[in-house]
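A single protein chain has been removed from this complex, and every other one stays in its place.
What follows is subunit A.
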């Protein structure tokens, strides 16, 4: 894989009223996407706006790794599919680490708050065309978060995706938690090998090191208030 991008939105932190104002959503959705909403109207409008935000942010992160000068321009990253098809709906048991059974993803890991109760999660797959490339998006919408990943292939078999609730929402805790969470899964995928560590590129994306050497694993991190998430292309 040449790159990967992801994003997460903690729904407890979004301002529903503000999101529904045109001054707000018109800076995220294109005109076409605003019209498209009527055909995807099973989602509350504010959820639709943040779903597309997370998708666009994921595509931007994917493309930024390849083009460090790229500026995030959410309205120009446009969903091309006529509607969102819900693939799967499942209940998550939050009490211990759950492996999400996504449609064809290699691995999904989800650790929710112990007191959050079971969460109803829906999975969506769709596409975005941006700067003459096609991106394949996957999003999960639960009662508490929206998470997305962007890839350049419909084949997700090499993608690992993890989402975790954290108690402390400060920046340092988010940063530390997402790194620990990621290293844990990398050590599970490559058991008993040399120590892995995580560095940061000058542009800002994470680099996975094996010993002192940069690996070909592509990683993207996201955090928002009480949720952190990783996406790995192995």
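Methods note: a contact is a pair of C-beta atoms (placed from the backbone, for glycine too) under 8 Å apart; a residue touches a chain by one contact, two chains touch by 3 or more; residues count from 1.
The working rule: contacts and distances are computed from a predicted model.
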Per UniProt record, missing subunit out of "Acyl carrier protein", "Xanthine dehydrogenase family protein", "ABC transporter permease" or "Copper resistance protein CopC/CopD" is "Acyl carrier protein"
Who touches the missing chain here, A:53, A:130, A:205 or A:221?
-> A:53
Of A:2, A:75 or A:194, which residue touches the hidden chain?
-> A:75
Which of these, A:133, A:170, A:188 or A:214, touches the one chain of the complex that we don't see?
-> A:170
Touching the unshown chain, subunit A contributes residues 9, 13-15, 18, 21, 23-24, 26-28, 53, 57, 71-75, 170-171, 204, 223-225
